[in-house]
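Structure record follows, encoded as structure tokens.
The complex appears here minus one protein chain, its other protein chains still in place.
== chain A ==
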Amino acid sequence: MESEKAKILPFYVLIDVSASMSGDKLDQANRIMPQVVDALAEAPILADKVRFCVIDFGSDAQVRLPLCDVLDQHSSLPSLTIRGATSYAAAFRLLRSEIEVNVKQLKADGYLVHRPAVFFISDGEPTDPEHEWRTAFQDLTAGFPTYPNFVPCGVDSANPRTLATLIHPASGPKQMQMYLMEKGQNPADAIAAIAEILISSMLASGQSMAQGSSGMILPAKQDLPAGISAHSSDDFV
């Protein structure tokens, strides 16, 4: 084991690939990772520290891009394809096991690991029983020392009330937010806007690391792209 302390900022993107995502929405979802790569190529300080993982979920959940340095020539970007229903439970369970394994490995390799950040993008309601995905989310966020900062993002028919319960932490100084497509917007454009938020959050978090903070930084409300609104957990009760 090396004795050094390089800092790592792990980002996980969870993307809904249920049947309703087909068409323009999936095309936009497929453009998220190339945009992330372009942004990191312009930000060498951050690129040396950020690791990215892409998980998609439909009837089941799959790791499409294992946590890696996306500018590394050996990592190739996944192409997402549609797979049936919308199992939130499968997504949360897989995310938890990935985070657990990844953080353990990174720490064994001698890294200092910042709290993982998760962008969860969905266009619909979960199709699995409520108690199942609630239990899976509970396992991901409570009593899990390396719980992630969880940012739900909803487009199209996603239910704001459901997604609002996924904001984590929901309160306190490091409170996260939820991003929603505004009514009447084109959902594919909304996914592009969410990618923009993800990238500016990543850049801001990198800058705040350089200023001694370890927190994840989300863009201010006035800096949000058009067609997207930000909410905290108490906006929907």
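Convention: contacts are C-beta pairs under 8 Å (C-beta built on N, C-alpha and C of every residue); 3 or more make two chains touch, one makes a residue touch a chain; residues count from 1.
Note that in this section contacts and distances are computed from a predicted model.
Between the listed names "Serine/threonine protein phosphatase PrpC", "Spore maturation protein", "Putative membrane protein" or "Branched-chain amino acid transport system permease protein", the UniProt record for the complex's undisplayed chain reads "Serine/threonine protein phosphatase PrpC". In the complete complex, the residue from A:64, A:83, A:96 or A:114 that touches the missing chain is A:114. In the full complex, chain A touches the hidden chain at residues 2-8, 44-45, 47-49, 71, 103, 110, 112-115, 145-146, 207, 209-214.
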